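With one protein chain held back, the other chains of the complex are shown just where they sit.
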Amino acid sequence: MTRPRLKRGIDWRPGLAALALFAVMAAAFINVQFPAPGYGENISFVASIGAALFGIDAAAVAGDGAIPAEGFLGALIILAVLLDAALDGSLMLAKRDESGGEE
Amino acid sequence: MVGAFDFAPAIALLPFASFLIALFAGKRMPKGGALAGIAATAGSLLLSAWVALTVAGGGTYNEPLYTWVSGHGSGALSLHFGILIDPLTALMLLIVSLIALLVHVFSLGYMNDEDETGLPRYYAGLGLFTASMLAFVYSDNILMAFMFFELVGLCSYLLIGFWFREEGPSSASKKAFLVTRFGDYFFLIGVVGIFATFVGASSMPGRFAGDGAFPEVAAAALDGGVSGLNTFGFAPETWFTILGLLVLGGVIGKSAQFPLHTWLPDAMEGPTPVSALIHAATMVAAGVYLVARMYGFYALSPTALAIIALIGGFTALFAATMGVVKQELKQVLAYSTISQYGYMMLALGSGGYVAAVFHLTTHAVFKALLFLGAGSVIIAMHHNENMWDMGGLKEKMPVTYWTFLSGSLALAGIVPFAGFWSKDEVLFESLIHGLGGNPAFMVAWAMGLLAVFFTGFYTFRMVFLTFHGEPRTETARNPHGVRWNVKYPLIVLGVLAATIGLINMAPLEKLSGIHLTFLHDWLAHGGIEATTSEAYGTLLHDVAGVTAAYPLGGETGTMLVSAGLSLGLALAGVLVAKSLYDVRDPVEHTDRLGSVKTLLMHNYYQDEYQVWLATGVTAPLARVADKFDQGVVDGIVNGISSVSLFVGGGMRRLQSAVVSTNATVLTTGLVLLLLAFGLLGGWF
Partner (left out) sequence: MVAMQYYLLLSAAIFCIGVFGVLTRRNALIFLMSVELMLNAANINLVAFSFQYGNLTGQVFALFVMALAAAEVAVGLGIIMVLFRNFADVDVTKATTMRW
């Protein structure tokens, strides 16, 4: 009864805007030229990511395998606070609905 | 030494102050503002007398006092208020302030003693009127004159409609205002025309006398040309005639000449003192006074003079015939006023400047007297004006009777009362100037002469029906008494009506050689050379071609013939009236006139004609113009706004609250933007 079904009967005409967007973006991306990508030899990602998150020098953690990155300490702190706030907010929204739901 | 002229502004400002007092404090005053009015007009009278004495000693005054638009640079216009006092002004100031004072005193009896309500409004109106009239009289330029001309018209509207809660007075006041306004429209165009014409040749083009005054500039232009004059493509003579005729429009309206006379009989709906002051002696005189003030300009144009004379003579006859059949006391007097102002216009048109001013003076006195006498009768008859309900009031109201008789004899023109001397001089001047080669003046003279018969007739019909015979109703048997405040003004005016003719007894002077024409001297010599009657005479003779001829036995002979004719016709009219109406029980004889009676009772259908002009001609035109205004002008504006409303309505539908639609629009916009950037930036 509840097996997955395709949703039929939706109004797909607005979706043409999405298709048009894809067409434009694809047309722009096909002709793009880039130099050769790549990181280098003997790299260690996680150590470098950790160093970047705390804004400390990557060489101190990863030694030779450090990959250059910017410092994200400020963003880390802010996002920690933000996640906290989001958790509390959603809890509050959920609680309020239950206790004052029939008002 | 402080001169009279330093106080000249106070002559108009004192009544204005009484207007303000009556308006704001009238309710708290014992007589509703009357005492303030009496004090103010008495003050104006004393100042006018002082001014007149100074003028008699040769003084004149012509100063612009307050410039309210100052022009800079060459050819620029400056507008100002100022005072011009020369002999003509001084005389008119005396007349206006005297009659205003007497009317204020009379109003105590007519309005206060009859327990009328709304008296502060009444005295405020009288005060404002007196102030405006006096300011009009001594205006020194035509724009200021126009402003006060309109103000007196406003006061006339306010005062006629004093009992505005009734239908008659409110309708009559509107009619008076509209008919005079119609004439004033042409006057305004004339004023603008005068300014536009003379601004290049004079720094103060609207002035009546002095530097750059337009009559003098016009005379100089006809003499030898003046630079800077703008006659709009016409020859100067033609253009000055056109300007004169435009200003004449306002004069015809205000002085109730044909065809704008229809408002004056209706104006009798106002209180009788108002009729005496405004519609007999002063406001309707404003038009004639304006022509006399600008006479140096009119004297340059023979066409304008002929038209004035013809209008005057015709109106004199026309109104006199209508006065013959009227049943109400004030209506007879109203038509009489129209007719007598016709005489003044006749005199002005045919070159009799002194005669016109003389008749203006005497008429102001005896017409105010007659109206005040009628007011006294109306008080006695408990406001019933129908002459057929009166009769036999001679014994019960002696003071009123004798003064009314004095005024009637003056009006009919019986020697030695004032009207005889002035009317005779009017007719004499028009006769001799007509004989001197101007057929238009002869025609006008004939009409004026014929009107003398009718004047005598209707005047004494009025006297006999009102005062003689047996009383025809109960009210006439026991009339309401009147007090000193009614009788004293009547006595003053009665004496004046009998004696004021003495100021200019031209026939006696010609016969006896004794110098008796004091008014002639007063007007002939003055401080301002250009406004004396001598100067006007020169202009009339040289420029307008008005010459005098005395074919009937020289000057004396012609004068005797003229005086004999007018006196004879007046006496004939009186005798016919006496035979018909001076009986115990007079009856209406008007049916003997047959169909003429209907014509006269309906005032030659002039009222119907003017109503038709308004409803049949003006109203449809106004409707067409309104349709154009609403359809085209408003239509364009509404059309523009409807376009914006339509587009807005369409745009509005994009604002469906469905999130998906918003997102669709967003995405579409993004696609287009990217396309645009991409094409321009060469991404593809």
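A and B are the chain letters, set down in written order, and residue numbers restart from 1 in every chain.
Methods note: a residue touches a chain if its C-beta (ideal position, glycine included) is under 8 Å from a C-beta of that chain, and two chains touch if they have at least 3 such contacts.
As the structure is a computational prediction, the values presented were derived from the model and not from experiment.
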Checklist outcome for this item: Contact with the hidden chain, among B:67, B:538, B:618 or B:656, goes to B:656
Next on the checklist: Using the document's contact rule, name the residues of chain B that touch the chain not shown here.
Outcome noted: 652-653, 655-660, 663-664, 667
Item to check | For chain A, the residues touching the chain missing from this view | outcome: 7, 10-12, 14-15, 17-19, 21-22, 25-26, 29-30, 32, 34, 36-40, 45, 48-49, 52-53, 67-70, 72, 75, 79, 82-83, 85-87, 89-90, 92-94, 97, 101
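The criterion applied here is as follows: only the chains that are shown with their structure count from here on.
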Item to check | Whole-Å gap between the CA centroids of chain A and chain B | outcome: 96
Checklist outcome for this item: In the complex, chain A touches chain B at residues 14, 17-18, 20-21, 24-25, 27-28, 31
Checklist outcome for this item: In the complex, chain B touches chain A at residues 660-661, 663-664, 667-668, 670-671, 674-675, 678, 683-684
